[in-house]
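In this view, the complex is presented without one of its protein chains, the others remaining in place.
Up next is chain A:
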C-alpha cells in the first residue's frame, strides 16, 4: 500500500497546476450559447497542450497517460474551479468506446475532432418507453443499400442541440432476443430526418432534449463493434460513464465541500456539524473508492461493475451535501440564491442519470454479490 504520488506524478501535477493558473479563463458567462462557446474554447486550449485526451493513445492525439494522471487532472481542475469541457460525452464515453470497439478508419475519422471540440457528441440511448430497461428500445434501423435508415424517438439527450454526432443505439434485428438485436451507430445529427427539441429541466435550463428521428441515414461504416452487437458496445459506454464520471464528480464534491466548510465555519449547531462531518467522511470514502478502482483498472481492463458502487455513492453523497447547503441557509432557503438552490435542484437528477440508483443496486446485487435476478 502506498497512497503517495510518484515523483513523476507529482511533477505532472505541478506542471498542470501552473498551466491551469496561466490559462484559467475566469468565470463562465451566463446563457447557453455563451457558456458553450466558453467551454469549447477552454477544451481547445487544453487540447493544444495535448491533455484533452490525456489517457488516449498518442497516435490519436492523446497523451498516453495513466488513469492516475487522469485522476490528478480531474482533481486539479476541480481545485482551480476550472470550467467544464464542452465535449464531455465525447471525451468520457464516445471516444473510449471508439477506441475499444471501433475500426481503424473510425478512430482516424472520429477521435481528433472529439478532442478539439470541433465535433460535439451526445448519447442517444434512452427512449420514452425504454429507460432502465434500455434493451427494450424500439428505434429501428433498416439496411437500405450501403446505409441504415433510422426511425424512432430518443429522449433526455444531453447536449443534442450542440452535437454533430450521436451514439445511437437502435434495433437492427426485431426477431432476436432483446439484447441481441441492437446495433451501436454513430449518427450524423446534421441531416434532415433528425429533429432536436429542447426540454426544460427543473433548474430552468435546457441541457437535455427530445430527439425525433424520421428516415435519417447512417452509412454502414458508422456501425461500431458489429451489427447486432450493440449491447456489448453500449455496456462499454455505460461503464466508462459510471467510472469516469464518478471520478470527475468526486473531485467536484471535494470543492463544494470546502466551499460549504467556509460558509459553515464556526457554526455551533450540533446537527449541522454532525451532518457536515458525515458528508465530509463520505466524500473521503468516495475518493478512496475511486482510487481503489484506479488501482484495479491500472492492472488492465475496462472498468468493472464496481464502478456502479462509486456512481451510487456519489449520487447519495452529492444529494446529502447539496441538501445540507440549502438547509444551512435556514429560512433563506425559500429564496433562490446563486449557488445552493441550483446545486440542490440539479442534484435531484444524480440518482436517475447514468443509471438509477435502484438499477445500480441491482447490478451490485447480481454481478458482484451473485444474488439471483429479480
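Brief remarks on what is shown
Methods note: contacts are C-beta pairs under 8 Å (C-beta built on N, C-alpha and C of every residue); 3 or more make two chains touch, one makes a residue touch a chain; residues count from 1.
The working rule: contacts and distances are computed from a predicted model.
Going by its UniProt record, the hidden chain of the complex is named "Acyl-CoA/acyl-ACP dehydrogenase" among "Acyl-CoA/acyl-ACP dehydrogenase", "Iron(III) transport system ATP-binding protein", "Response regulator transcription factor" or "1,2-phenylacetyl-CoA epoxidase subunit A". Of A:9, A:228, A:327 or A:353, it is A:9 that touches the chain left out of the display.
Only one of the listed residues, A:112, A:227, A:280 or A:320, touches the absent chain: A:280. In the full complex, chain A touches the omitted chain through residues 1-6, 9, 68, 261, 264-267, 270, 273-274, 276-278, 280-282, 284-285, 288-289, 291-292, 294-295, 309, 312-313, 358, 361-362, 364-366, 368-374.
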